[in-house]
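Please read the structure below before turning to the comments.
And then chain A:
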Amino acid sequence: MLFAILAGFIVSLLYIPFGRFLKGRLAVLASLLPIGLFTYFAAFIPDIQDGASIAFHQPWVPSLGINFDFQLDGLSLLFSLLITGIGSLVFLYAAAYLKGHPYLDRFYAYLSLFMAAMLGVVLADNVLLLFIFWELTSISSFFLIGFNNDNADSRKSALVALGVTGGGGFLLMAGLILMGHLSGSYSIQEMIATNEYLKGHALYGLILLLVFVGAFTKSAQFPFHFWLPGAMKAPTPISAYLHSATMVKAGVYLLARLYPVLGGTDYWTYPLIIIGGITMLYGAFHSIFRTDLKGILAYSTISALGILVFLIGIGTPQSLLAAAVFILVHALYKAALFLTTGVIDHETGTRDVTQLSGLRKVLFPLAIAGLLAALSSAGLPFTFGFIGKDLVYEATLHTDGILPLVLTGLAVVTNIFLLYAGLLAGLKPFAGRLPERYSAIHLPHALMWAPPLLLAILGIAFGAFPALADASLLNPAATAMINEAIDSPLKIWHGFNTVLLLSGITLALGVALYLARKPSAHGLAWIERFNPLSPKHLIASLTRAVHRFAIRYTRTLHNGFLRVYLLRIIIFAVLLLAFRLFSGGAIRLIPDQLSPVGIYEIAVVGILVAAIYLAVTSTSRLTAVVATSVIGYGMCLLFVFYSAPDLAMTQFTIDTLTVVLFVLVLFRLPSFLNLANRGTRIRDWLVASAFGAVIALIGIQVLNQPIDDTISKFYGDNAYVLAKGKNVVNVILVDFRGFDTMFEIVVLSIAAIGVFSLLKLRLKASEKE
Partner candidate 1 sequence: MVKQFLMNLLLAFTWVALTGVLSYSNFLFGFAIGFFLLWVMNRNESDHRYFTRVPKIIGFFLYFLYEMIRANVQVAYDLITPKFFMQPGIVKYPMNAKSDFEINLLSTVISLTPGTLILDVSEDRKVLYIHVMYLKDKDQFIQQIKDGFERRLLEIIR
Partner candidate 2 sequence: MIDNTLIFPVIVHLFTAIVLLFFWRKTVAQRIISIAGSLIAMLLAVRLFTMVWNDGIRTMQAAGWDAPFGITFVADVFSSMMVLLTAFSGVAVSTYSATGVARGRMLYGYFPIFHLLLMGLNGAFLTGDIFNLYVWFEVIIIASFVFMTLGGRKAQIEGAVKYMAMNILASTFFLTGIAILYGITGTLNMADLSLKIGALENRKLVDITAIFFIIGFGIKSAVFPLYFWLPSSYHTPPSAVAAVFGGLLTKVGIYALFRMFTLIFIPDDFLTTLLVVLAIFTIITGTFGAVIKNNIRRVFSYLIVCHIGFMVGGLGMYSEIALTGALLYLFHDIMVKTNIFLIAGLIRKLRGTMNMDKLGGLYKEYPLLSLVIALVLFSLVGVPPLSGFWPKIYLFEAGFIDAQYALLAAIIVGSFATLYVIAKLWAKVFWKDQPELPDGESLRDEFKPLNRFRKSLLVAPIVFLAAITLYIGLAAENITAVAQHIAHEMKDVSPYIEAVLGPNVSP
């Protein structure tokens, strides 16, 4: 199983060296991968039908508990077959659709990568493993949406899609880790075992929030749905595959997968019902105003995803079964419609539904496909869509309280709009009179019309003979979600009941709407007047606001003025130190053992202080330098008084050299300008004095602390005996701590090299780096 999943990755890597051979006629060979995988997974159907689930384990990062743990159950199988099955058709379709495209190899590489990632998502039994694949789908989707990367819109859409799904991804990751942390394992099976603990935990709400946001962004739920219409910038086969049939369902899959872990509580149900409800209505409503075929399909996809979330939210066995069915239904008809649209676009050069009609005369097989798919989406009896819609109503009706009324109403309205949208996309381009300009169109290669036709036919077939998919696929899928057996086989005919009535109403109103309303640019313009209120625009303006704030924040903080930076650092230091210094316990003053003070010492200290004052206040640079060197010489005297002859020597020589250096550099500079106003100076003085005071207080504190002189005793005792020197300081420098000295001269050497280069090196204009 690992190989089945990794096959996609391996194949996509193989495209790097061998891709160019695949560009011509051999492109069809690319579809061997999905077809093979489809066969592989199809072989599991009997086992799964028998209630088995197949597990696979291969260690990867055991210390994190992240291993290649895969689990094939009904739900996984349903998705796996969708992914590989529709994948096969899309691969074949694309061979013709993108024939001669210079980057066809890249296209297949991305697509294989995506397919592998998607399989990983649906097969992983470990939430982090799932997440890894989840993110890979986002990334491959990024590359696929931006496939036409010289187009600015494509790039922008890819960025938006990645931004939304990626951002949601990070939250999802947090949620999954929190789940794993609480349940002690990242394995979904083990999480199911501890689901009561999770649901009872104080952080349950947070988990749900994080997981929901992850799922909602991926599955384009309101208000994160806006990336999906943008993603239609991708080539149509990609839209068909990723953005309708598979990837966008990853969020739904996740919710379904985690239902046994997290589901069934009010915190689970209501948010999903509300968000799903809003999404399905919002998407459906918007779809009827679109004139771009892909736009219609995109919004109807959003709506369908809303329905799925809605169903999972309801969380009754019926609703979950309904969800399983609807996943399949929607995948089949939506993919078919997308592929049909692709051909239309390919052949006519437009997707504007107001421009298209009568194409059945030139693209007959596609007209069939479109019609069948539209019928399925409309939920006419004997289509698979009919069963799907029935189940939805069934589900909404069987909820508690006043909900049935509201929810069912919602579902009906949504379905009316969706029906309209389906007819618009599947019927409208083919119906009516063929305009003159399209009469020359020829039917394209079979690879382009056979796949949608096949999908559409399947949609009808499953509708007419529901048993085909029921026990083998859908029932196990729902069982996997609910964790118990469901005993209600799919039927075409439930008898005369409320559900049938609702279906009838839906059908009638939808068809009426289709007949009454013609899509027009006018309608589009009308709905676009509400754009400023749409989440897309709100989020965009929020982004702009954040961006503006970021600019202001960064400019304010990083304003280019060194002294401001330094000031902040010092204030920060003063605040921290002062806080810790004055919190808890008073500051004791010095103990008794102070050394006496001589007049000459006072004189030296006094001179030092005055010299500091001079250095700080002088208006002449050279005077400041003189004052600085007085400070150095004063220090030198202090070192002499306090028994440090070596230090005094070094301090003195260094100080003199520094003066020489300063004079060398400064003698041509004019005198200081007073560049700061009074206020600034006072502020700086306050900060500086505070810092000095803090240092002094700390110094006093440390002086209270008795000194441990073990090490200096050791040096004194062994300097001559072991290290053969009498000047202990020098012995320390060349022996005890010789390493310091060695690298101190390295510092000097580097400085010298630096000075040399800094003054001598002049790069030529051509030497950029």
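Here is how the candidates were picked: all candidates are chains of the complex that A comes from, given by their letters.
Keep in mind that, in the parts below, a residue touches a chain if its C-beta (ideal position, glycine included) is under 8 Å from a C-beta of that chain, and two chains touch if they have at least 3 such contacts; residues count from 1.
Note that the structure is predicted; figures quoted are calculated from it, not measured.
Note on chain A: across 1 or 2, the candidate touching it in the complex is 2; the others do not touch it there.
Of all residues in chain A, only 16, 59-64, 66, 106, 128, 131-132, 135-136, 139, 142, 146, 149-150, 152, 155-156, 158-159, 162-163, 166-167, 170-171, 173-174, 177-178, 180-181, 203, 547, 549-551, 553-554, 557-558, 560, 562, 565-566, 568-569, 572-573, 576-577, 580-581, 583-585, 695, 698, 701-703, 705, 707-712, 714-715, 735-740, 743-744, 746-747, 749-751, 753-754, 756-758, 760-764, 767-769 touch candidate 2 in the complex they form.
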